[in-house]
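The structure that follows is given in the form of structure tokens.
Here the complex is missing a single protein chain, while all its other protein chains stay put.
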Amino acid sequence: MDEPALRQLVDDLRAGVVGPDDAVARLRRLPFVDLGFARVDHHRALRQRAGEAVYAPGKTPHQCAEIVAELLAEPGETPVLLTRADPQQVAAVLGTAPQGEVTATGQHATVCWRAAPQRTGRVVVVTAGTADLPVADESLAVLRAFGFCPELVADCGVAGVHRLLASADTLAGADAVVVVAGMEGALASLVAGITPAPVVAVPVSTGYGAALDGITALLAMHASCAAGLTVVGIDNGFGAACAIARMLP
Amino acid sequence: MDEPALRQLVDDLRAGVVGPDDAVARLRRLPFVDLGFARVDHHRALRQRAGEAVYAPGKTPHQCAEIVAELLAEPGETPVLLTRADPQQVAAVLGTAPQGEVTATGQHATVCWRAAPQRTGRVVVVTAGTADLPVADESLAVLRAFGFCPELVADCGVAGVHRLLASADTLAGADAVVVVAGMEGALASLVAGITPAPVVAVPVSTGYGAALDGITALLAMHASCAAGLTVVGIDNGFGAACAIARMLP
Amino acid sequence: MDEPALRQLVDDLRAGVVGPDDAVARLRRLPFVDLGFARVDHHRALRQRAGEAVYAPGKTPHQCAEIVAELLAEPGETPVLLTRADPQQVAAVLGTAPQGEVTATGQHATVCWRAAPQRTGRVVVVTAGTADLPVADESLAVLRAFGFCPELVADCGVAGVHRLLASADTLAGADAVVVVAGMEGALASLVAGITPAPVVAVPVSTGYGAALDGITALLAMHASCAAGLTVVGIDNGFGAACAIARMLP
Amino acid sequence: MDEPALRQLVDDLRAGVVGPDDAVARLRRLPFVDLGFARVDHHRALRQRAGEAVYAPGKTPHQCAEIVAELLAEPGETPVLLTRADPQQVAAVLGTAPQGEVTATGQHATVCWRAAPQRTGRVVVVTAGTADLPVADESLAVLRAFGFCPELVADCGVAGVHRLLASADTLAGADAVVVVAGMEGALASLVAGITPAPVVAVPVSTGYGAALDGITALLAMHASCAAGLTVVGIDNGFGAACAIARMLP
Amino acid sequence: MDEPALRQLVDDLRAGVVGPDDAVARLRRLPFVDLGFARVDHHRALRQRAGEAVYAPGKTPHQCAEIVAELLAEPGETPVLLTRADPQQVAAVLGTAPQGEVTATGQHATVCWRAAPQRTGRVVVVTAGTADLPVADESLAVLRAFGFCPELVADCGVAGVHRLLASADTLAGADAVVVVAGMEGALASLVAGITPAPVVAVPVSTGYGAALDGITALLAMHASCAAGLTVVGIDNGFGAACAIARMLP
Amino acid sequence: MDEPALRQLVDDLRAGVVGPDDAVARLRRLPFVDLGFARVDHHRALRQRAGEAVYAPGKTPHQCAEIVAELLAEPGETPVLLTRADPQQVAAVLGTAPQGEVTATGQHATVCWRAAPQRTGRVVVVTAGTADLPVADESLAVLRAFGFCPELVADCGVAGVHRLLASADTLAGADAVVVVAGMEGALASLVAGITPAPVVAVPVSTGYGAALDGITALLAMHASCAAGLTVVGIDNGFGAACAIARMLP
Amino acid sequence: MDEPALRQLVDDLRAGVVGPDDAVARLRRLPFVDLGFARVDHHRALRQRAGEAVYAPGKTPHQCAEIVAELLAEPGETPVLLTRADPQQVAAVLGTAPQGEVTATGQHATVCWRAAPQRTGRVVVVTAGTADLPVADESLAVLRAFGFCPELVADCGVAGVHRLLASADTLAGADAVVVVAGMEGALASLVAGITPAPVVAVPVSTGYGAALDGITALLAMHASCAAGLTVVGIDNGFGAACAIARMLP
Partner (left out) sequence: MDEPALRQLVDDLRAGVVGPDDAVARLRRLPFVDLGFARVDHHRALRQRAGEAVYAPGKTPHQCAEIVAELLAEPGETPVLLTRADPQQVAAVLGTAPQGEVTATGQHATVCWRAAPQRTGRVVVVTAGTADLPVADESLAVLRAFGFCPELVADCGVAGVHRLLASADTLAGADAVVVVAGMEGALASLVAGITPAPVVAVPVSTGYGAALDGITALLAMHASCAAGLTVVGIDNGFGAACAIARMLP
């Protein structure tokens, strides 16, 4: 029940078309209906920024295609995303919605339809090593879907700190930075010390020695000595892009 | 070596006052000097937002007082903060810098000098329960030091979701939200579903059953089904405030 | 806004006392107000079973006394509980609400006001050893507050299985069983194999060797080979009693 | 030795058919025999509710078929279940016991023979996302085998809380609720706050970021701020159904 | 119901003193009564070796004294032990049972009454360092209570392997060896490679670096490359002594 | 250098065949040579009980065959074992040493040559469920290789405690018991309460819910309330058999 | 900008070829350029010892070949290494750079080009068992690439300590020792007690029981009672060799 429907009910009540008992009954249900309405409003606002995303793992290619088709059927201008799709899933969604833009993210792919109009925020995605690229690629694809033109600064692992410092001006001038780093995750602390911009760290499940599939990087990022660093889940390049989309206009 | 000193060296070189060997020797050292200079620049920019913070635990009251006095001695307008100070430490710093504003944060206190000029961003700090208040209080004190007028929405634990929904408009209209929650940390997911604003989640080391001193909340917040949620370390109300200060103008 | 108030608004609308714009405005707010109302309804229903409970740790004695007084001020017949209170907190609440019944639960105490009318469900609380008694005592106190007359079967650790089997008829005839066990928590599996009744297991943070403060018992109870066993958090005797209150009429 | 056999022994003793030494010898063995008898009694009572379940993993298709055939050979009316069976195992059991009803549960299947007569308890199974469906399907299949007509309320993740609230009446009116949720498992706390019915939470080994194969959800559910929530093991949809079968008439 | 009582019932039945219905009723109860009886038998056998032990932590001094007095009141010749008692508890038990022999075990003490007659098995207790002595002392005290004359070989940490090898003959000639070791627990593997006797390893909660309160030693002992090594819980010197008492005549 | 060689050196010295400097040089090397000698002695003693075992995983079939052949080439009467061999490894060793006795242990196999003469100790291997059988089978095969005639008591999970109690006499009369149990591992505590014999518990990496690949069972067995229970590593049926071989004559 | 270029700029400045503004602009950039220069210097120094290593996992065969070709194209005499390469990667790099020397390291291989001139340091690599050989092989291959002639002392597990002691002189006379050990990792402590040389321990992800994929060995090595032992990451034979290359001339 949206606002016009609510107003109609009020008018019907006043006109006697609806009796008081019926009105109370319908109004008692209103919280949830209207809550839906209010929620939808918030969600629409949210969607204007982040769009609709479908997480592919665990869904059949057919299900992926159906959900994407349904989301695109609903008139709108917000992006629709399919993340972590395997080749079969990609083929299926492109069969029904061929205009999707595919970005490879390691073994998987991100597919985007109706990318948002361009936004002006300067977003930099920094990676520690080549093994972090699939996660960075997901982040970049989602940022582009949200209208950003993110810049990639790759292979800046702290063991050769000069590689990072060579991009210090880029980092210092960014509006937001995503740091994608596995192993010990130390790059996030370093970047947060260089830039005053918001820094979102993505721990990556790479590395060996004692990397524990990304848990070490996640813990290290949270124990960071750099103030104001925030962290998303392991390998969650998508989440980091969504966080940036919340932060920047 | 700052820019004028660098220009002086160049002039001295051209004038023959400094010989080429000496110049090379001094310029070889320049990277670090200048790097310091460049860093300071970034730090100053950073500081204009986040100020200087002293983490009290592990320092003697005397050390706290000395460091704070030194920071205040340097002319500037950026805030100076002492966090997690015990009563002896608070007494000592107020003895040498009596204009500090003290905010109790559970057993400890945050002290602020030279709070930043007011900023317009609407920041909301939401807590799940009363046990989360000390961490929220730290976040609020640091946000105020940075110039914000944060609003506290307390005691919104998800077991009584209507308490949170009653503040849904406040959350939906915020420019940034800090969610402070121990136990299962579920509040962060919920809030991120209600507001399009950036949401920084602070896991809190409270709760029992299987709360594991905040680790359960930290993990749960990272496993969250809400897109774009970011997380700081356990009990790190200070860090959440710094993250907000990076995000908002 | 409860149902009579809602009905009044409908009547005022029909009578023209309230104009349609005002009504829509108030009704737009209704979701949350009514949601509160609806929640309260559920909560009241819930409360008829579980009452209101205040978790004392982290609250001052004064705060405990104030919250309890407020809960008792609201007319009603449902129990009010203060759990895990220390002696100062107990003294404070008894100062303002002296009719509370105090049950020692190890170092702490549970205080109950307005215990519910007696319920007929036969509830048995089984413990593995004497170290589990404080947690069992909390469960017993809360069960009594909810109107049950629970029976305690103590000291039935599986290392002397005959002690448990001697009470097999009691367990088989129960309507619900709470198993309170630290160390390896094996008692829960055993009890669930003896009785067809619902069994709620409470892992206890006692034991040594590799008990890990109750985590071993919690994990073991979840890995149990006994079908249909459910588990609450470590030391959460209160939660087990609430679970029973949900299950039995 | 069942009761008639026991009575026969008593009669034989009185009639002198059995001498006192023999009787004592046999009666000394009685505890175990009779204990078996008594156990069987309890087990029968239990079985009238929960039936016999065979856990397929680790058994050959032939073993599965043999065990199921043996269970069905024994006259009775209680359900027989095969859980988590792979296609070979399903084919084998249907070869010898073709009347089994097969329910797909993700990659595996649950097969049921002799479903119990219908029970009246209203059981609701709520899931957080599509990835939770295999576990929910197992729970639903086992509940149906026990005679329930469970209702599925799918895809109610807390990031869009309005989806859950739209089913609030269903939850509030249920006799028991199973909450199946991976990731951060927050849905369980929310549902327990909405319904006064018993709530059994099933953590699911899905999710990424920091889901740790369901351990995060399990811990979060145990750290829940909702009173009276109980938890079963990770992915244990079968266990949750058995727990419900213990609770409801 | 012990065997004579059972025989009496059989006689009464035959004599007509007890009717068949009464006999069946009493015999139906027999499993548990007799089970108790049977258990007691086993327990008596057990006790002839291991005696009765009271774990002091969590009990009041008065409770300790009462339990010990009760155990000693029961005529018998098996040892009675109080373990991990603090000074108040020791004073209380000696007040009512002054003949107890007190062995200091670090901060606590083991008290023994009615030590078993001497046994011939040669038991050696080896420790890695001085910090392991309290746990070794507990093991020694309990072994002595069981009738052994254990030999202590102290301070044989593997970092100076010659210290251990100097006692190689002692170890090779032992009937059983208890290895008490914290830190990395490597001593257990070494000893098991030297002696053909049963080796019971006790991980100790000492050490730093990454000792994790004994968990590292426990894990290391279980990952040991030495075949046939067995392990008891962290700091469980009592348990190791009981294990030896089970092994040796 | 063995004892005759040592005696020869002494004779040579006395006879002047070897000069004092040479003797000192050779004797300085003696510790290690003799230590080897001494070790071999101990090892031989050990081997008379436990034999030589080759752990197959990580070795090529050819390597397995070579090592086994070498061990069998050395004249002796002690058993030679190959454990956890895959079919290729089994085929290779039987190719060169065809008299090996193969026991299937789940996916792998144990192969034994030169089984020890029969020993009289009554060893019982108890399992909790069918999934524990591969580990029990390894234990049984190794026990048989050491000369024991172990008895298997299968499927005694604590959820149906009567199944275990039916074998109580067998357990009470055993000289040593191996308990093989996954899931929550509770069976070990129970068995240790029934028998005075040494009990060696083997945690098994089976189960679900929260079994954590055997870690839960391992921890639970160490937190056991049963005194004198010892534990070997996860799935280490071989180790349990070796432990028994150390304990019994 | 390297030193000659810097000197050229100084000369140009003095000669008036470059104006002061341009010089300042270029010099302001110098920190990062020169930092690169300075870094390169350090790196060159480092490289003279450790060379350039490419970690193959996660790279395509083509990428591996390209990177190796590029490294070899740059004139120099320092070694170039490809580590943990699979057969496809090995084939690809040998296609473009056929002079590489291939060392099998279990399933993978290490390939080395331009091995460094021989160094005199005596390096010993000790392993506990055959399963540790792949990691030891990687360490040996990298040590040889750095110019060392390492000696392998294999199969010295502590359960047969005489095997280690037989090589005690070798260890005592080494300039550096790498200890490669899985399972409980105890060998590291033992070796560190025998030799005064630096000892680098490599925990290996082998073993069962409670080896936790090398975590147990890593923790045990850090909890070691041997003073001055250092540790690298799990399975990191490469890292241990690099550490030795840093230590020895």
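Note that the chains are named A, B, C, D, E, F and G in the order they appear, and that numbering of residues resets to 1 at the start of each chain.
What we mean here is this: contacts are C-beta pairs under 8 Å (C-beta built on N, C-alpha and C of every residue); 3 or more make two chains touch, one makes a residue touch a chain.
Please read these numbers as outputs of a predicted model, since none were measured by experiment.
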Touch partners, limited to displayed chains, of the chain removed from view: A, B, E, F, G
Residue among G:Leu72, G:Ala116, G:Met183 or G:Val199 that touches the chain left out of view: G:Val199
Options G:Val68, G:Leu212 or G:Ala245, residue touching the unrepresented chain: G:Ala245
Hidden-chain contact residue, picked from the options A:Gly100, A:Gly193 or A:Gly239: A:Gly193
Residue numbers in chain E that touch the chain omitted from display: 130-131, 160-162, 165-166, 168-169, 206, 208-210
Interface residues of chain A (partner: the chain not displayed): 128-129, 157-161, 165, 182-186, 189-190, 192-194, 207-212, 215-227
Interface with the undisplayed chain - residues on chain B: 31-32, 35-36, 38-40, 43, 57-59, 63, 215, 218, 232-236, 239
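By our rule, only the chains that are shown with their structure count from here on.
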Topological distance between chain B and chain F, in contact steps: 2
Distance from the mean Cα position of chain E to that of chain D, given in whole angstrom: 39
Computed distance of Cα centres, chain D from chain C, in Å: 25
Where chain B touches two or more other chains, by residue: 35, 38, 160-161, 165, 168, 194, 208-210, 218, 222-224, 227
Touching chain combinations (by label order): A-B, A-C, A-D, A-G, B-C, B-D, B-G, C-D, C-E, C-F, D-E, D-F, E-F, E-G, F-G
